[in-house]
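The complex appears here minus one protein chain, its other protein chains still in place.
By letter and in written order, the chains are A, B and C; residue numbering begins at 1 in each of them.
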Amino acid sequence: MSGNTFGTLFTVTTFGESHGPAIGCVIDGCPPGMVLSEADIQFDLDRRKPGTSRHVTQRQESDTVEILSGVFEGKTTGTPIALLIRNEDQRSKDYGNITETFRPGHADYTYWHKYGIRDPRGGGRSSARLTAPVVGAAAIAKKWLLEQYGTTFKGCMSQLGEIAIPFESWEHVPNNPFFSANASILPQLEAYMDDLRKNGDSCGARIDVVAENVPIGLGEPIYDKLDAEIAYALMGINAVKGVEIGAGFKSVAQKGTEHGDELTPDGFASNNAGGVLGGISTGQNITASMAIKPTSSIRTARHSIDKDGHPIMVETFGRHDPCVGIRATPIAEAMLALVLMDHALRHRAQCGDVKVSPPPIPASSR
Amino acid sequence: MSGNTFGTLFTVTTFGESHGPAIGCVIDGCPPGMVLSEADIQFDLDRRKPGTSRHVTQRQESDTVEILSGVFEGKTTGTPIALLIRNEDQRSKDYGNITETFRPGHADYTYWHKYGIRDPRGGGRSSARLTAPVVGAAAIAKKWLLEQYGTTFKGCMSQLGEIAIPFESWEHVPNNPFFSANASILPQLEAYMDDLRKNGDSCGARIDVVAENVPIGLGEPIYDKLDAEIAYALMGINAVKGVEIGAGFKSVAQKGTEHGDELTPDGFASNNAGGVLGGISTGQNITASMAIKPTSSIRTARHSIDKDGHPIMVETFGRHDPCVGIRATPIAEAMLALVLMDHALRHRAQCGDVKVSPPPIPASSR
Amino acid sequence: MSGNTFGTLFTVTTFGESHGPAIGCVIDGCPPGMVLSEADIQFDLDRRKPGTSRHVTQRQESDTVEILSGVFEGKTTGTPIALLIRNEDQRSKDYGNITETFRPGHADYTYWHKYGIRDPRGGGRSSARLTAPVVGAAAIAKKWLLEQYGTTFKGCMSQLGEIAIPFESWEHVPNNPFFSANASILPQLEAYMDDLRKNGDSCGARIDVVAENVPIGLGEPIYDKLDAEIAYALMGINAVKGVEIGAGFKSVAQKGTEHGDELTPDGFASNNAGGVLGGISTGQNITASMAIKPTSSIRTARHSIDKDGHPIMVETFGRHDPCVGIRATPIAEAMLALVLMDHALRHRAQCGDVKVSPPPIPASSR
Partner (left out) sequence: MSGNTFGTLFTVTTFGESHGPAIGCVIDGCPPGMVLSEADIQFDLDRRKPGTSRHVTQRQESDTVEILSGVFEGKTTGTPIALLIRNEDQRSKDYGNITETFRPGHADYTYWHKYGIRDPRGGGRSSARLTAPVVGAAAIAKKWLLEQYGTTFKGCMSQLGEIAIPFESWEHVPNNPFFSANASILPQLEAYMDDLRKNGDSCGARIDVVAENVPIGLGEPIYDKLDAEIAYALMGINAVKGVEIGAGFKSVAQKGTEHGDELTPDGFASNNAGGVLGGISTGQNITASMAIKPTSSIRTARHSIDKDGHPIMVETFGRHDPCVGIRATPIAEAMLALVLMDHALRHRAQCGDVKVSPPPIPASSR
């Protein structure tokens, strides 16, 4: 099992490399009869795509998706949906100098030792470009979850490098390239990024993601707990080094009298749980955060070795995101959506149709 | 897929409830010909078992394991190994008062809404007691990894509630009930716990876990990345709300010039990666941390509702760990061992035998 | 993936060896809320168990099943159901002479070369005794399918060695040890078996199995077709060498005008398909047959080799079924039930609740 399929009932099997002819995926298990066209998928692909501001990679990709199967006369048929995205702006010669060396922080070293061979062009399979097909697949999951349960997804950047970004309003998020829920901090973020680029350096980010109107009862008691699956999904995104659900690491210093969310006839009084108890969704919002490391591809020279173990210095040119976290919000939403979709189908299998949270959950506990 | 099987090639399928007749598991995929007896398994079970200090639950379980299959004349045969642990100290009447109510922070509410039925005795399937079989299964994985690659596992508590525990030496860990790598702080930890118990409250903890002498090349490029699988494994432990690999959430504020581990002819110069690059092991130590929430079962009365939605107050008596993190270290080691074992076999399948890190990794980078 | 788990949503993971302390299984994915006790499971175990006539092995096993988990106050909870059957009549010394030799037709040779070690006592894991847990698991599936859809299972022996057994009536089946649907042929079958035993020889059998009131729409278009899964399930039973669905090998000589089942407003006019078209159930009866080879354990001396490749003669004593087909009918039913159960849940996951065949299917086409 090469691990290249996400999910158990709603599955996404991807293929492709950063500078190969195409990337894409096969989606299995989509319920039949849902209206679906490329336009439904393109929206999220466009939110993720490169080249849309000066703070991200300048690689130009339209990321135009083609549906190859599984849709007939505008509706899903229940059979596999294949998505194809042709790579348009490969510049493999940018990477000629790295075929014999291992870039610090990159997968070069590990791929080489695992496989004895690697595709060095743009990181090959380890490129964050491979998040595009999964964002496409998740757009289908999001559509189904919205239609069935009213479930929605949103996310924002809550920290850029050393700058914490206080939450103001979700309304700001679509209006800036950082997915910041705070408008007044934007000049500071831009100056920070400009500075980084000037210095040939990069930074990390923290991303928060939320699912609303989540059915109650999703997740399995042991192993495939909903929170375990979310951790797997988010930690599997390129460059992620940490994942939190609900109160996350703050739970360590909390007391039991503080952490455990009380229940009232109107619903939960708080949401330290992040919408998951015992591995199963409570019907509250699912809240999760992830830590993204600074981009490894930087212009500053760094110590490394070549394939023969000789010391070298590596500077990485080519086109790179100085903070991969900037484009990570739609990816985090996508992974969360795939987990919920998969577990919605799993719940139907064993327990029949799911419930959307039965007692009204007051806004205060979300 | 009910998600009750951990792993893909070395798999653990568990069964049982906290107060049922027995708990156990079936382990598939163990390589044949390894010397194995109950004694190899009992050691880690004893490290995890309840009742060994005043700071943990006083439930008395010997956790004696019986091997039901898969071993012939003291060696594994390659066929399924079944482990059986009889429950000995059930006191189901302790839990009579909770069958109609939902305890804050517990899985009562979610199980009820998912299944329409739940076993309320000691939390049923959601009890941390169900980590015993997996610790048993992991003892087999640890033995094989040690014999094949010299891989070893260790862990410690690095924070108890509000008290950070500075690392001093691994030697202290087996000599105190907290798995603390610091001896001088023990009186403070004990006083903290005594205070909590007196107040009918509970606290969280942070656990660090490390694997040494890890083969290089374990993990898959996409989805089943080694770090994603570790996140899944650790977040799946009862009460865990956050997981970090390597620098974890500290990565957010790091610069690329700081985070990316440089390579030298003698190996990596640092280990912010936590031993994983691009989802694949580097041969350095694997380092991970997890946040454990405060125990939900406390004697302090809390607001909740019963099955009919009426408001009630809940106090939880019975026997409980005032900090479930205290016994969590061997569980974290176990989950990490299962992930590495599984990926060692997966590596063999696709790429042939694994390499233990080829250039010597200096101690400084571990 | 050691392949020791049957099914994808309703899964059975078995353990044990013929002469180990116990055999059993873990059943995952059972819907919650179904009334279940050991008695529901024991009935089919008793139909399969040894020692019930002179024509089968004289090993005495009560095959008493214990439910270890997953049932609370007489109802399934949705969590794993573990079944345990203690072995009671091991006589390992019967098998002392075979540890160094390979018995013709047995798995001795292949286990030895695969694993480098094998449990020789009664065939170890390769014994047909391991069909007991799966018959137990299938009893749960049968109960659920009956309650949900009215689905029932039945089977009979249609050939014993050279003797074809013309079908007369299902009513005869429970009244004779051969599962023969023909009463008048019983003296002939008994004489045939007595003769075989006298000659130290064995024979094969053909078993037919039928599922009635099958929901329409079970099975997947490609790979996990319902008929492919049935073939996998039946061919996986010990000693099976051939599987047919519907018209089976007779299809080869049929014309398209004869084979393709016509439809009428009252349903299908015939059932050459065996209830499966394009891998998906039609709502007609599922009909399948399997060929069982003659028992390999016979008293007649045969040529073989020992572990060092030296020629030897092997006679097999101990207790054996002279025709393993005689007890195979409930096993075939069990495997068919497990396939349908699994696909009923899979159907629910992707397409919602299943339909029991919408237009009435006339009896003539069943």
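In the analysis below, contacts are C-beta pairs under 8 Å (C-beta built on N, C-alpha and C of every residue); 3 or more make two chains touch, one makes a residue touch a chain.
No experiment lies behind these values; they were computed from the predicted model shown.
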Omitted chain touches shown chains A, B, C
Checked against the full complex, the residue among C:Ala138, C:Ile280 or C:Ile326 that touches the missing chain is C:Ile280
Of C:Leu9, C:Cys30 or C:Val56, the one touching the omitted chain in the full complex | C:Leu9
Contacting the left-out chain: of C:Asn87, C:Ser180, C:Asn285 or C:Ser304, that is C:Ser304
Absent-chain interface residues of chain A come out as 1-2, 4-5, 8-9, 11, 13-17, 20-26, 28-29, 32-33, 66, 68-70, 72, 75-82, 84, 114-119, 124-125
Can you list where chain B touches the absent chain?
-> 1, 9, 29-32, 78-79, 221, 345-346, 348-353
In the full complex, which residues of chain C touch the absent chain?
-> 1-6, 8-9, 14, 102-107, 109-111, 113-116, 125-126, 130, 159, 161-162, 196, 201-206, 216-225, 227-236, 240-265, 269, 272-274, 276-283, 291-298, 300, 302-305, 309-311, 346-347, 350-351, 355, 358-359
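Heads up, the rule we're going with is that only the chains that are shown with their structure count from here on.
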Matching the CA atoms of chain A with those of chain B requires turning by an angle in degrees, to the nearest 5, of 180
Hey, how far is the Cα centre of chain A from the one of chain B, in Å?
-> 26
What whole-number Å value describes the gap between the mean CA coordinates of chain A and chain C?
-> 45
Where chain C touches two or more other chains, by residue = 1, 9, 29, 32, 78-79
